[in-house]
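One structure, pasted below without further comment.
Heads up, one of the protein chains got dropped from this complex, but the rest are sitting where they should.
Chain naming follows the written order as A, B and C, and within any one chain the residues start at number 1.
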Amino acid sequence: MDERAVTGWWRTSLVRIEPGEIALRGYPIEQLIGAVTFPQTIWLLLKGELPSREQAALLEAALVAAVDHGPQAPSIAAARMAATCGLGLNNAVATGVNLLGDVHGGAGQQAMAMYEEIRSSELPLADAVRDYRSRHRYLPGFGHRFHPRDPRRDPLLGLVRAAVADGTVGGEYLAVAEEIERQLGPVPMNIDGATAVIYAELGFPPELGRGLFVLSRSVGILAHAWEEKQSGTRIKGPLPRPLLPTYTGPALRDL
Amino acid sequence: MDERAVTGWWRTSLVRIEPGEIALRGYPIEQLIGAVTFPQTIWLLLKGELPSREQAALLEAALVAAVDHGPQAPSIAAARMAATCGLGLNNAVATGVNLLGDVHGGAGQQAMAMYEEIRSSELPLADAVRDYRSRHRYLPGFGHRFHPRDPRRDPLLGLVRAAVADGTVGGEYLAVAEEIERQLGPVPMNIDGATAVIYAELGFPPELGRGLFVLSRSVGILAHAWEEKQSGTRIKGPLPRPLLPTYTGPALRDL
Amino acid sequence: MDERAVTGWWRTSLVRIEPGEIALRGYPIEQLIGAVTFPQTIWLLLKGELPSREQAALLEAALVAAVDHGPQAPSIAAARMAATCGLGLNNAVATGVNLLGDVHGGAGQQAMAMYEEIRSSELPLADAVRDYRSRHRYLPGFGHRFHPRDPRRDPLLGLVRAAVADGTVGGEYLAVAEEIERQLGPVPMNIDGATAVIYAELGFPPELGRGLFVLSRSVGILAHAWEEKQSGTRIKGPLPRPLLPTYTGPALRDL
Partner (left out) sequence: MDERAVTGWWRTSLVRIEPGEIALRGYPIEQLIGAVTFPQTIWLLLKGELPSREQAALLEAALVAAVDHGPQAPSIAAARMAATCGLGLNNAVATGVNLLGDVHGGAGQQAMAMYEEIRSSELPLADAVRDYRSRHRYLPGFGHRFHPRDPRRDPLLGLVRAAVADGTVGGEYLAVAEEIERQLGPVPMNIDGATAVIYAELGFPPELGRGLFVLSRSVGILAHAWEEKQSGTRIKGPLPRPLLPTYTGPALRDL
């Protein structure tokens, strides 16, 4: 087996590294530093080209919107507990990010897949939504178990509408989401549904919807882990002492 | 035990959540979306107040600089392998972030602690550096096992110098790092040493140096995990088949 | 909200804890220590009752069989790389275990689900297998990309046959697996297929097939992480220096 077969086992189009040189998607890192924003860099690495200023602004708004939703979220609580167990902040953040799975962090991804399925239907939009609803009881990205109306919905949709108006994005996914909302009546779009509109309008595939949420929520996870670490608590359990979990198993018995 | 004791076990100054309301450090989320940048939001959550535009620009440059250094880094390789094992992107990112430990991701944190120790010495700067060097063989943030000169050093230090010139930062940590570099001669500052200057100048404590690196490198980890996932490889090992690890243990023997 | 509602949010039938008392599934820990084996304890916690000596022996054989398959497995390689990044052994083991996902660690779980679907079919066994095969191209637990014949198959199936003969288990899942193997001809059962027979015969649900594999493979993951840690390597990448991953992206370009 020759060397090329070995080095080719690990291949990437993201970064070119030579002694003294680093280039992201072809752009020398020294040209990028100070010239492009963090969201532009995220876009460049994930999609291969730099976004327009308007595209980057829309991505940035979605990243800002989802940074945190408090310690009642299991990802945040787990990261805070991790921070009290003698781990580095990297391990605490990893703990929180690990929990952003299909159920906790995957709703945006699922909403994007739903939007795409409806958008690519041959039925008229309202019929396509009705058809989808007839086949699915749960619509990801709509309704919130805590907020009657998610305060992040309006500003995000407002930015999308402006981006449609100035031609930054096409608006097809916004139309789908708004039609769903119209039919659902009192169950408005939540943060996952609204950021899914943005990510879909910007051309990201559904799986990256979860990936972008991970980047956004990592900020809150880090901040909470750090806050807990500063508190000095050690081995923090979910309940304050002396409260103990309820035991529901068999009575004491001998072996 | 009353309810306040229970809810007070979980407490945070980061986010205020009520039905229909989310506020980060007191600012309603609907005012932040579209108005502040992602790096400003990172700063707000970690430090409690919004940064000036100039402070945010310096933070942003450091976040951009460290996003990726290729699949030869174990954090990236592990995340790419994770992506081939049937995990969600959140689990793959968590796998990579988990590896940014004391040795792999902690150099920036250690450089910040070193700068601070030297800066707060009562000796003149050159003597303080000499004193530190006499007590430590390894200086974190200087030298690179691959790059003779790290291409991210110059643009980052250039931005710090400009920020000192316009009064955005004080320059004390820059002075320490430059004096170290002067004394070390042919061993220039690397990415960890240079971003440590920025994070220290901006008032972040050393531990958050690692935290900010985690946020930055998460972008590269995500992009690599996604690239690998798209390749369709399943259960990717470190070496291409048919290469196998070398066995160095005892010869075959019977029980 | 009263205290019972709070403590009841965390409830468990596994362990009863009072000051000075710990009981697993009702058995005081001081009676278990030295009296029951580790596999019996695993069974007790997962299923609620202690197994017979014969049941425990069959479980133990499956746990022994799957402890390790070398550093070419991504879970092992990732844990070894983690151990070189300055993490604790717990973080290194967590890294490896995290990778035992649907594709890498889930084959046993999938084989158990397949066995159960075929076993509960109303068709005669051979027809039920043919029917299943007509609907699925890939049969989990059969064939191995490296071993023409998995050396763990024969001893494991031998133990199952003995357990059927002495009445420890019923043999229905063994019959399904053997019929599949008979129809597949030159594609024999692998470790996942064979341990799936054992776990199914012992009454574990499919999801715990993955769980038990996790417990077994954790041993190899720990041993490899420890071996790598002792080697003194720091920040171990997948390829030896000076080999670098292949770059497949765009040529250098200016911003």
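Things to note:
What we mean here is this: a contact is a pair of C-beta atoms (placed from the backbone, for glycine too) under 8 Å apart; a residue touches a chain by one contact, two chains touch by 3 or more.
Note that the structure is predicted; figures quoted are calculated from it, not measured.
Note that the undisplayed chain, when the full complex is considered, contacts A, B, C. Listed for chain B, the residues touching the missing chain in the whole complex are 3-4, 6-8, 10-17, 23, 25-28, 31-32, 35-36, 48, 50, 87-88, 91, 98, 238-239, 243-255. Although one chain is not displayed, chain A still touches it through residues 1, 3, 6, 70-75, 77-78, 81-82, 84-87, 91, 94-95, 98-106, 234-239, 244-245. Although one chain is not drawn, its touching partners on chain C can still be listed: residues 1, 5-6, 8-10, 12-15, 17, 19-22, 24, 28-30, 32-34, 36-39, 41-42, 45-46, 57, 60-61, 63-65, 67-72, 77, 88-91, 93-95, 97-102, 105-106, 146-152, 154-156, 158-159, 207-208, 210-211, 214-215, 218-220, 222-227, 229, 239-240, 242-243.
The definition used in the following text is that only the chains that are shown with their structure count from here on.
At the interface between chain B and chain C, two copies of one sequence, more than half of the residue numbers in use are shared by both copies. For the pair chain A and chain B, the distance between mean C-alpha positions equals 20 Å. Between chain A and chain C the centroid-to-centroid distance comes to 30 Å (mean Cα coordinates, whole Å). Listed for chain B are residues 1, 6, 70-72, 77, 91, 94-95, 98-102, 105-106, 239, each touching two or more other chains.
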